[in-house]
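One structure is given below, represented as structure tokens, and several questions about it will come after.
Removed: one protein chain of the complex. Kept in place: all other protein chains.
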């Protein structure tokens, strides 16, 4: 019996990874949910928006590194982040100007906008690959670990290690701050309220003197900031690859939807639901149980509920079950 | 006809319908009035199966119909209109009416492939019927317009028109009059009376226009804050202090401008 | 008065009735041009797959365009259709059946029985803690029993020459039977899904269907005993003769020579034409049936439901039942298309079913064509598929020549040359945006 | 012969393999350039044309290949993924009678497909590698491993053959968990693999896909520090990215003690790209084989040149390594036998697939160090 080791194993392989993956999804989902909440469509280009912001940030990071500028123990990419955000904001505003605005003025049905965003997705895809290529890019520097497995073992004298990467910590903190800020912004500032009003009833918003173009522009700028941050943090933690960012779209959407579209808190909750269900349900509990049970009680199997090949299936099944009980997500999101 | 037994419907902690018991007599035109937010529409929604009750029972001709879905109630002859018009915007006005009657053979997929002749005949009859109703509602010229393009009042008329497409046993009218021209409303009142007398429809009517209510309804039930406040004939209700206090008021204070 | 954009225009009937034939004519011209530029056979291939895409688009259009069901699990139903092709047309693997086939069947029966029992329990017992407990107990017991019975069977079956078979094989029937069977399989799955998930709305339904599609694919990819999983099933029998046999048949070569064609070209064209006839027959039937249905009170009811479910329900229409019916029908059409596609490819490769290609591209077809209009869906299917394959050479052409215009060896020239193939997606995106820009409600809008 | 010999290079330039296919195509083009510098074949310069197989979309791949055929190609270098390779083979290559050499389709299923003698591959079928890998493990005294493989025909095939061979030799695979490429997160897989308590992890994936994600994650969490890497996982890029993390690891990829691989590295380096990138050397070999076969057959007709492929690839004859294509052409012209070794020690067996000689490697100081050959 060794409960401490059991706990550490659990933390190291289930809790910490799930929390940080959940936070990564949540940051992405925040952007998706915001667009849905204000502009009322599911933006398929979000994954590629994240990729674009990250690509610019990476180029800028490389520039900084070449100049010998670093950010101490923190990744240099964080220094370059503002540049990425600005570039992404410009891109999004430009896209809105040449693409989305037309359909907004025409009151196109949301599904048209969804398909249009698919077109935008293809184009951004091309742009990103053009800028940075299709290969895998690693750009993390600074201290990789807050707590490394080896370090933890030495420090605690336990058999098991616990690793916390700095990128994980930064992601979780950022996600928490982002959702708090967004919540406050939407519910307690004049601009935020006007954005919600616009999403509720565009015509009436006009009659109240709310400038729709301003609302839209602010939305895109916030989305740019969220998307770039999410993309960069994800890239720091894993690595950057255009195709993976496109693939991220699905879990991000799942997170936004299971949380309830349009609700920032929902995005966070959704991210964690997806992440935890992926990791927990396919985890082989054997090691934890080995430590937790008295000597000699050891089970012979792996104690795995589901094998990992059904990881996505399981997380989607959980998602569907959640939706069956809460048809518009955990936090009662909007629906068009 | 319809009996409501101690019906409750709560939204969170808010008791929109708070223990209502009432009877709608067969063949009557029952008026349901009360201040805004009294719970009238919610009561309708519960009876018509739109909302599940928190507790309580609804029976129709002795049969328990609590919580039945709206489409089944429709087939039992219970019809309703919506306070906020619920037209089918991309259907034409005529189609809005033609879709109403139940049991159309063309609504079975199989018949649409192998029973075209019969469908054509039925359709012709339906179209005639729809045009009659439109004529009556003074919007025959709009028969081929998309219903989404109607004016606010015209949509309410369409809402009423749908109930005239079928043989109903009981019809719930939720503020058909709001936004309808008063002259036309008189005509509608005549029609309701006729349907009631000649075809034996039972009506339950929510309306804020007291002339309309007074002309049609007996008895009148007054609701306030989720409960039944009073019940009686028009004359009784008009004199009831509580009702005047809560609902009717005493007319304009500043008669005439400047 | 000057011109007005199409969205607002209440187009005159004359222009409206001409629009569809004109657009189809234009599509035809495009295809013929493709034939001239890239070869007749290439054009035929594109047309065939375009027609299959059109069937898929019809299925999606039935669900979305007419009933407003946001199904983005298209990929899953396509895959089920494809599975049917394997299950019907591949020869049975007798060793595998001997090794554990019956065990697997028994296991599946037990699994199904458990589910039925659970449903019965749910219906028969009053909602209570006890019901919950009983159901959980039955569920777990059933699952354990199911795994106990089926697992050894699976292991045994998968061990039978895993590199070549390792699965139960199919029924060895003519592959054409797989087409309706694919529809049935997809319809069955859709019925189950619809029973549970159709209460959801818009994007929530979308993600649920997407999830179900992912689950279907996870099963297809990982249950090797069923259809070899990611090891793929290749060599699915064809409903038409093989080109190479034709080329070897003296009769055929002689016939071809009379038309002045060499044997290779003639065989390819003949085979593709045969395929085209088969596909056209299916497409025509689906189109006819759905047009008849839509131009009837049934169609009116369905549109009414799409417009306003609440009111439709109050008018006595059983919204849930109609949704289920349409979901099943649409999925069946998609399943048929899936079976046809696998037949055309001659192989089932579960790993290749990706949402971008097999769900979203189909959606693009429906929307660009004009949702709510069957002719639009067909046009969209043809056009978008054509674009999808043509932009690859096109993008390369454009970017290749751009690259040569840049100064030799410069960064841009290098990038552009490298990016040639990548630009396929970009080109696709630009074209999509342009089409939707000039025809925001689709090329052939609903009425 | 009037038209220039033309080779179609059909690979998945978009889609899941898009990050390695450019190098594969480049490798093939390097071979073509080399031949052209030596005066081409049959007195003409060889031309090539790329097309996108998408790797996943059989219908699009078929159309793209048909487009190439209409464009007058005489041979196909491709395709990459086994699925589309089969589709192109049965729907385009066989009906049109066009020869085809795939550098990377490793599915065993392709060994038995009806190809009319038109199909070859320079990548070994996975069956052999499983055995080699098991032997390496046994020699190192490792009898218990956890296994993860990329969930496609390559990964699954390799995992199957490895599992069979390893168990046969008395080893235990505690868990065989597939992973999907291109996904966002691999914590679940690593967690499950770590829970087995095995010390060694076999990763049958790709250097820039899920395989790498798994290793990264396993290193970070301290779950494993010894990895066994088969061919798809070996490349300079992963060594650069993971650095010291691979110090304890080892693996194997096709190669003999012939100097071919090293020579190829040099050529690639001179062209400015990473020669170790997965399936790049195989691509070079595929293209080279096609051209040499055409030269030997004296014809660009597929039936003619495919008949020469086996002969060229196997002994007897003078060994030909990368960069020596000019010499090979001369020898062929002189009517002498050659044995094409190329970058991957090509040896074609059975229905025309690589026999599979392997080099066992370790990763020291950021270098891929060959330990021995098997």
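Quick notes on this structure:
So that you can tell them apart, the chains are marked A, B, C and D in the order they are listed, and the count of residues begins at 1 in each.
Just so it is clear, a residue touches a chain if its C-beta (ideal position, glycine included) is under 8 Å from a C-beta of that chain, and two chains touch if they have at least 3 such contacts.
By our rule, contacts and distances are computed from a predicted model.
According to its UniProt record, the chain left out of view corresponds to "Amino acid/amide ABC transporter ATP-binding protein 2, HAAT family" among "Molybdenum transport system permease", "Acyl-CoA dehydrogenase family protein", "Heme exporter protein B" or "Amino acid/amide ABC transporter ATP-binding protein 2, HAAT family". Set against the missing chain, the residues C:214, C:309 or C:345 yield one that touches it, C:309. Within chain A, the residues in touch with the undisplayed chain are 40, 105-107, 190, 193-194, 196-197, 199-212, 327-328, 334-336.
Of the residues in chain B, those that touch the hidden partner chain are 11, 33-38, 40-42, 50, 82-84, 86, 89, 138-139, 142, 148-154, 157, 175, 178-186, 208-211, 246-258.
The working rule: only the chains that are shown with their structure count from here on.
At the centre of the protein atoms shown, by the Cα-centroid criterion, sits C. The most distant chain from chain C is B, comparing centres defined as mean Cα coordinates.
By number of C-beta pairs in contact, A-D leads over the other of A-D and B-C. Chain A and chain B have CA centres that are 49 Å apart. Remark: chain A and chain D have CA centroids separated by 35 Å (rounded to whole angstrom).
Within chain A, contacts with two or more other chains are made by residues 134, 307, 309, 312. Touching two or more other chains at once are residues 15, 18, 22, 151, 178 of chain D. Against chain C, the residues of chain A that register as touching in their complex are 36, 42, 44, 99, 102-103, 106, 108, 110-112, 115-116, 118-127, 129-130, 133-134, 246, 250, 253-254, 257-258, 261, 307, 309-310, 312-313, 316-317, 319-320, 323-324, 327-329, 335-336.
Chain C makes touch with chain B in their complex at residues 289, 292-293, 296-301, 303-304, 306-308, 310-319, 325, 446. Residues 9, 12-14, 17-18, 21, 24-25, 134-136, 138, 144-145, 148-150, 153, 161, 163, 165, 234, 238-239, 241, 243-244, 247-248, 251, 275, 278-279, 282-288, 302, 304, 307-309, 311-312 of chain A touch chain D in their complex.
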